[in-house]
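Left out: one protein chain. Kept in place: all the others.
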Amino acid sequence: MRQNLFKTIFFTLVCIFFIGEGAGATEQPIQYNHYKHTQELELECSMCHQGVKDKVRATIPSVEVCIECHSEPVTDSPEEEKIREFYSKGEEIPWQRLFRVPEHVFFSHRRHVTVAGIECENCHGDMAKRTKPPSKAPMKISMNKCLACHRKLQAKTDCVSCHR
Amino acid sequence: MAKWGMVIDLDKCSACQACVVACQAENNIPNSNPESAAKGRNIHWLEMIPFIEEEYPNTQMKLVPRPCMHCEHPPCIKVCPVGATQISSEGIVGQINARCIGCRYCTAACPYTVKSFNWFKPQWAKGMERALNPDVTVRYNGVVEKCTFCHHRLQKAKDKARYEGRELGPDDYIPACVQTCPSEAMYFGDLDNPKSKVAILARSRRAFQLLEDLGTHPKVIYLNEGV
Amino acid sequence: MDLSKAFEHDEKILLKPIQEANRNFYITVGLLSLIVGWGFYAYFQQFQNGLGVTGLNRPVYWGFYITNFVFFIGISHAGTLISAILRIAQAEWRRAITRSAEVITVMVILFGVASILMDLGRPDRIINIIKFGRFQSPLLWDVTSITIYLTGSTVYLYLPLIPDIAIMRDKTKKRKWLYTVLALGWEGTPKQWHRLELAISVMAILVIPVAVSVHTVVSFVFAMTVQPMWHSAIFGPYFVVGAIYSGIAALIVAMALIRWVYKLDDYLKDIHFTNLGILLFVFTLLWTYFTFAEYLTTFYGAEPTHMAVFWSKFNGEYKYEFWGMVVCCLVIPGIILSNRKLRTIKGSVFASLAITVGMWLERFIIVVPTLANPRLPYERGVYHPTWVELSLLAGCFAFFILLYVLFTKFFPIVSIWEIAEGRKHAVAEVAGRVKTYLPDTYGEMHGVVVSGQEEKTILKDIQQ
Partner (left out) sequence: MSNIRRRDFLKILTGASSFGLAYSYGLFPNIVEGKTLAKQMADASLRPPEEKWVSSLCQQCSGGCGILVRVYGDRAVKIDGNPLHPINRGKVCARGQSGLQYLYDPDRIKGPMLRVGERGSGNWKQISWDEALVSAGEKLKELRKQGKPNSVVMLTGSQDKLAQDVSERFMAAYGSPNLVHCGSDHAATGMVPAINMMQGWEAGVVYDIEASSLIVSFNSAFLETPWSPVQTFQAFGKFRRGQDDVRGKLIQIEPRLSVTGAKADTWVPIRPGTEGVLALGIASMLVLERNYDEDFMANRTFGFEDWTDKKGVLHPGFKTMLIQEYPISRVVRETGVPRDTIISISRDLARHQPALVIGNDADGVGNQGIYNRMAIHALNALIGSIQKTGGVLSRARTPDLSFLAPFKPDAVAAAGLSRPRVDGAGKDVYSLARNVPARLAERIQKKQPYPVEALLLNGANPLFNSHDPEQFLLAIKRLPTIISFSSFMDETTQYADLILPDSTYLEKWQLSSAHTLKGNPVVSIGQPVIDPVYDTRDSAEVLMSLAQTMDKSVAGAFPTAKSQDLIKSSMKTLHKAGKGTSFGAPLEELWTKLLERSGWKVRSHEQFEKFLMDVQGQGGWWDPVYYQWEWKRVLGTPSGKFEFYSLAASKYIRSLKSMEKDVFLEKTTEMTHLDKTDTACMPHGDPGVLKGNESVYNLELNPYSIPILSGLSHTNQAWLQDITGFHVYQNWHTWVEINPETAHKAGVHNGDKVWVESLQGKIVAKVRIYDGVMPDVINLPVGLGHKTGGRWTEGIGENVLQILQYKKEPFTGEIRFTRCRARLIKATA
C-alpha cells in the first residue's frame, strides 16, 4: 500500500515534469534550414540577423530581409512559398524566439561579437548547422555559463555590469 | 578603474526637486498614491530631505537631495544573505532584484535609509505603462530596490564607446538627476581621476559627507552652503 | 517489590493522556485549529498580495515578524539548554521536567523559522539562501545556527524518548506501527542502555554551545549593523540571558498547564516550581543588570541619534511598551519571586506569564524604535500592526500550543524511564555522590563499613 503511494507520487511528478517541458517546445512558422544558408551557401549570420555586429540586439529578420532573395522561387521547397505568402499579405513572419535573456539582463551583441570577437557557437551552439528549426534552444543560456566565460577571458564579473 | 561619484553643491541647489521626478521617470518607479503615502511606503530613489535646525525665529532649514550614497564600505552589502546587493569594481552599489529574497536586512542596516521595498506588486494605471523606460527593469512584488546611479546608462555608454573604439568620455555617462538639475548643482564623474570636476570639488573645503563618522565612505559628496 | 508497583503506577498515570482523550481535548484542539486556520488564511492574503498587507513601512522595515522570531528563538532556550545543564549538573529534580522542556524547544524553533519565512518578501525564492548564501551575512549565521540547533534539539528530544516509545510499543495497542518504527528496535539491553546514556550525555554537552550561539547570533543580526541602540557589544550575552529568562518562564507555564490538565501533581511537584522559581529570580536580576547596563551606556554616551531612540522608548511613541516591559520583566517577577510566601505555584506561574509578555515587549522594543528613528530626518514612529500580523501572531501561538498538545497525546510528557531510573538508582547514587563531597567519615578512616541502612540515616540527617 505504502509502496503504491510512493509510486503514484513519483509518477505524478514525472508527468508534471514532462507536461511542463512539453509546453516549452516551440514550433516555427517556417521550417528554416540554417545549414543550407550558412554552410552550403556560406552566408554570414549578420546577413539576416542584421544587428549582430553593430547593434545591441541581433534581431530576428523581418520578412523584407527574406524576400530580398526569395521574391522568386529559388528552390522547390513548399516552405519557401510561405515567405511570399506572408509578404503578399503584408504580415511579418511570426518567428518564435528561442534565445532570450531575462528582462533584468543587459546583453549587447556588438560588444561580444565585434569588440570581443566571440564566436556565435559559444552561446548559440550548433544552431548554424541545424537543418530544421529546433524545438528548443540548442544551448541553454545560464548565468553560470556567462560567468565561466567572463572569468576565463577576465572580463568584468560585477553584477551591475550586466544586471539592470 | 573609474570610481563613480557625485558632488552636490547645496549652495547652488534650489531644492526644486527636478532630480526627484527625473529619477522617477528614468527608473520606472511606480506612482505613489494617498494610501501608500500615508503609510510611508512611497518609493523614492532620490529624495529631498529637510534638516530643520534651531527654533523660531532662528530657524535654519537645510534641504538636501539624498540619493544612495554608494558607500565605499556599504553596510547594506555586508548583511545581504544572498548577495543580491553588491558593489561593483567601479563603486556602484547595485541591487539585483531578480535574486533578492525580500528579507529587508539591507534596508534595516542602511544608516541613510535609502533603500525602498516593493510592498505590493508595482502597478501602473492603464496606459501609463507606455511611459516606461525600456532600459530599466520593472521590479516585482517583495523585492528591495535602490538608486543605481542609473547604471543602465553606464552599460549603454560603455557599449557605445567600446564599439566606437574609444575610451569612455567624461560626459558619456551621467545619471538622470544630474542631467536634469536646472541649477547645475549636481556633478557626476570619476572620483579617482584627480583632474575630474568631481574630484576637484570633492577636495573643496566646503565638502562634507552625510554621517561621515560612520566610516561608510559615501561617494556622494555635498558642498556646504555659505562662503 | 514496592518498586515494581511504583513503576506500574507511573506507567498508568503517565500513559493515561495518550490512551484517553476526553471532550475537552477535542474542544481545545478544535479551537486551536480554528485559530491556526485563520492564521493560514492571513498568511495566504500576505502571500498573494505582498507584504503591504502588514503595517510595515519605510523606515520601519521590521516589525512583528522579526519580534516574533527573536521571541520564539528565545523561548526555545527553555528546553534543551535547561535540560542539558540540569542533566550535566546531575540535578536529580530534573527527571520530571526535562521532556516538557525539550518539547518546547523543538516546537518553538519551528515558529522562529516560520516567522522569518513570513517576513520574507519573496518566500518563493527561499532556495536562494542555499544556492547563493553568503557567509558574510549574519542572517546566514542564523540560518546555519538555527538549523544545527533544531537538528540537535530534535535528536536530543528523540534519544531519551526511545525507551518510552518502546514501553508504548509494548503496552499500547494504538498506533503500534508508529511506535515500532520509532523505537528503533529498543530492547533495553545493557549495551543499548550504555550507548543511549553515552549519546544523551554527548548531546547534552554539544547542545549547550549551540544554544548559546543561536541566540548570540540572533543578537548579531542587530548588533552587526551600525544602527543606533543596535550596535552594542553586550547584545550577545544580553540576548542569551533574555532567552533563558523567557525560556524558563515559558517552561513554568507549560509545566503548570500539564500538571493541571493531566493531574500530574505527584510528578510535577512544588519543589520543581520552587527550584525553577529561584532560577527565574536569578535571571530576573541578571536580565535587569544587562538592561540597566545597556540603557545606562546609551544614556551616558548621549549621542543624539541614540538619544532619539532612547527617548522614544522612555518617553515617546513606545513608552507604553517600554514601561510595560519594565513592569512585566522586573517589577512583577521581582516582587513575587523574591518573596518566599509568594513563590508558590500560582505565584511563579503568574510571574512567568508576566515575563513571557514582558520579554515579547522587550523584543519589540529592541526591533522597532531603532528603525522608527533613523539617523537622517524622517517622519517618525509610525508602525501599527494590521490584522494580518496580529492573526499570524495568534496563529503561531495557537499552532505551537496545538503541536504541544498533540505531542502529549502521542508521547508521555514526563519521561517514564527516567522516573523509574530515579526510583531505582538515583537515591543511592546521590547518597554516594554526596558522600564523596563530604570529608571522609570516621568509619572509612577506621575501616568500618557502613551499611546501606546507616547510609540512609546519615543522608536523612544531612538533608535535615
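What to note about this one:
Letters A, B and C name the chains as they come in the text, with residue numbers starting at 1 for each one.
Assume a contact is a pair of C-beta atoms (placed from the backbone, for glycine too) under 8 Å apart; a residue touches a chain by one contact, two chains touch by 3 or more.
Everything quoted here is computed from the prediction, not taken from an experiment.
The chain not shown here is touched by just one of B:2, B:132, B:161 or B:200, and that residue is B:132. The missing chain, though absent from the display, is touched by one residue of B:25, B:168, B:200 or B:214; that residue is B:25. Per the touch definition above, the residue from B:12, B:78, B:160 or B:217 contacting the chain not shown is B:12. Contact residues of subunit B toward the unshown chain are 9, 11-18, 20-22, 24-26, 31-34, 37-38, 42, 44, 47-50, 52, 54-57, 59-63, 120-122, 124-134, 137-142, 176, 179-185, 225-227. Considering the complete assembly, subunit A touches the hidden chain via residues 4, 8-9, 11-13, 15-16, 19-20, 51, 55-57, 59-60, 62, 95, 97, 100, 103.
Everything that follows uses one rule, which is that only the chains that are shown with their structure count from here on.
On a Cα centroid basis, the chain most remote from subunit A in this structure is C.
Distance from the subunit A centre to the subunit C centre is 57 Å, each centre being the mean of its Cα atoms.
Here the spacing of subunit B and subunit C, counted between their Cα centres, is 45 Å. Look at where the CA atoms of subunit A average out and do the same for subunit B: the two points lie 37 Å apart. Note for the complex: subunit A touches subunit B at residues 54, 56, 102-104, 106, 108, 110-111, 114-115, 156, 158-164. Within the complex, the subunit C residues that touch subunit B are 49-52, 55-62, 116, 119-123, 125-126, 128-129, 131-134, 136-140, 143, 221, 224-227, 371, 374-379, 382. Subunit B contributes residues 39-42, 49-52, 66, 75, 78-84, 99-105, 107-109, 111-113, 116-121, 140-144, 210-211, 214, 216 to its touches with subunit C in the complex.
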